[in-house]
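Removed from the display is one protein chain of the complex; every other protein chain stays in position.
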Amino acid sequence: MLSSMRGLMTTISEFFRPIVTAQYPEKHLPIADRYMGFPVLMYDGVIDEPYCTGCMVCVRNCPTDCMSAIMKDNPKNESGESKRRKIIDEFEINLGRCILCGICVEVCNFDAIEMSHQHELSVVNRNGNRANLPQLLEMGKSYQAETNWTPPIKPPKESKE
Amino acid sequence: MSILELFLLQIKIVLLFGGLTIVVLSLTWLERRVLGKIQRRIGPNRVGPQGLLQPIADAIKLVTKEDIIPESADKLIYWLAPIVVFVPPFVIWVTIPIASNTTTLAVNNMHLGLLFVIALTVISITGLVMAGWGSANKYAILGGLRSTAQLISYEIPLIMVAISVLILCQTTDLKEIVDKQNIIPYALYLPLGLLLFFIAGIAEVGRVPFDIYHAESEIVGGPFVEYSGAHWSVFYLAEYIQTFTIAVLTTLLFLGGWHIPFISLEENIVLGFFITIIKAYAVVMIIFWFRGTFPRMRIDQLMAFAWKILIPLSFANVVISSGIIFYDIPLIVLSIINILITLAIGYVLYNKFTTPAKIDAEEMLRKARNYKLPEGI
Partner (left out) sequence: MSDQQSLNSVDMLLNMGPQHPSTHGVFRMVLQIDGERVLDVEPYIGYLHRGSEKLSEGEQYAQIITLFDRLDYLANFNNELVICMTVEKLMGVEVPERAEYIRVILCELNRIASHFLFYGTMGMDAGASTPILYGFRDREKIQSLFESVSGARMMHNYFKIGGIKADLPSDFFEKIQWLLNEIKQGVDQADSLLSFNEIFLNRTRNIGIINSEDALDFGLTGPNLRASGVPYDIRKNDPYSIYDRFSFDIPIGDRGDVWDRYFVRIQEIRESVKIIEQALKQIPDGEITANVRRIARPPKGDIFVHAENPRGDFGVYLVSDGSDKPYRLKIRPPSFCSLMALKHMMRNAYVSDAVMILGSIDIVLGEVDR
């Protein structure tokens, strides 16, 4: 009897507290700074080209093989504007296959790929989850604007390989 | 009866039916919002402002679902079962008065109102057995028999407590019963009776913690397993009507109906109507509160609870109240005895269940503190 009364008192005290849910999609819960959303490509606004050089390290290390990339010779290197000898030509991530693990970000040597804060994925066609290079750069630009991203300072180069 | 009286009767019945439907729909909405608030979330709030049109959306969905009838089902019994479950709660409402001045706000307030109510509550149990049998599904038969056993067992305390109220007020006319409570509601004379009536009422309706016969997280849905669509919605509505009936009966028999306790006011029909409705809704909210808190009992524990605890207590209540009325002892003795019995039962139950658990918990902590690494594992 008495324990049932205690249970009833617990429930009635919870009745008067504020609710802990938020009505989606009108309200979104706050996202942490380090939140790992979809991987996106960063864009170098100074030189006006992507950071990614197509070295394929992230593609090789992805556990689910969700990325593919093709590199090409950088025209801006011949004209002397940029130091990158190769630049990315085509890049595709299957966002439905990505497990948001962040390994691609860890292994990238050029800080070209980051995990954005986007996590909502509803599409209306079957292959709508495949994001190609312009879409990834677009998402990357909005991530850069939102978080004032600057490339991290590189530690002095030690041969780690 | 003249044509005018017949016409008036028709209007009253239509108003009653309409009012009951609105009440039942509002109860479904209220239950989900109250449960949501207890669980610290929003209930339905999308359909209409604050989700008030949610019951209508539910009704539309249920009506437009396909009615699947199993092939080997007994067609007549399968079709009759929802009707037998659904109609008696409505018929009971013919005789329940909601407010009273010089006229009574009921369709037909009978002299034997209480007996009529009790007699008709029992009919819907037959409907459950019919639903179980007519579904031609072994789980439905099991569920139907379980539910019959439960509902019959819990009718007895309900009736016995009603009899003890009868003894106090010497009449079965519901209006008279309420009018005798215009200063002191019977809840103060018979607190144990109120508790027993409430618990037995919840068990009659089939709500948590007594809802094992149609529980969804157990294996199947009991006698309702083969019903879908509009058929099932009839059972669903019948449950809510019965809930409201129990709430209103509790209000009328124990909480003073349309009188404000301890104040003797000049009676006003509109005020009385609202007071009854507010009290009935308060009782209904308590039923929802129970749903949010308690787990459900197993079927044999349920039957043990009815036969070993509720029925002896309700018999004792009848004997004590009849003794007190017969010997003209002041009624304050009745309330004292009732409160003592309630406390004694509560203490006994606590000792039987919770104390061993607390002892075990202490033992667990003691062993934890004196943990020594055993050798050789």
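Order of writing sets the labels: A and B. Residues in every chain begin at 1.
Here is the rule we use: contacts are C-beta pairs under 8 Å (C-beta built on N, C-alpha and C of every residue); 3 or more make two chains touch, one makes a residue touch a chain.
Small disclaimer: the values here were computed from a predicted structure and weren't measured.
Within the full complex, the chain left out of the display is in contact with A, B. From the set B:Lys180, B:His259 or B:Arg291, the residue in touch with the chain omitted from the display is B:Arg291, counting the whole complex.
In the complete complex, the hidden chain is touched by one of B:Lys61, B:Lys308 or B:Lys358, namely B:Lys358.
Set against the missing chain, the residues B:Pro209, B:Pro223, B:Gly257 or B:Gly272 yield one that touches it, B:Pro209. Although one chain is not displayed, its contacts with chain A can still be listed: residues 1, 3-4, 6-7, 9-11, 14, 20, 31-36, 61, 63, 99-103, 106-107, 115, 160-161.
Interface residues of chain B facing the missing partner chain: 35, 38-41, 138, 208-209, 211-212, 215-219, 291-301, 349-350, 353-354, 356-358, 360-361, 363-365, 367-369, 371-374, 377.
As a convention for this text, only the chains that are shown with their structure count from here on.
Chain A and chain B, compared by their mean Cα positions, are separated by 55 Å. Those residues of chain B whose C-beta lies close enough to touch chain A in the complex are 34, 36-42, 45, 289-290, 292-294, 345-347, 349-350, 353-354.
Taken together, the chain A residues at the contact with chain B in this complex read 1-4, 7-8, 10-12, 14-15, 17-21, 23.
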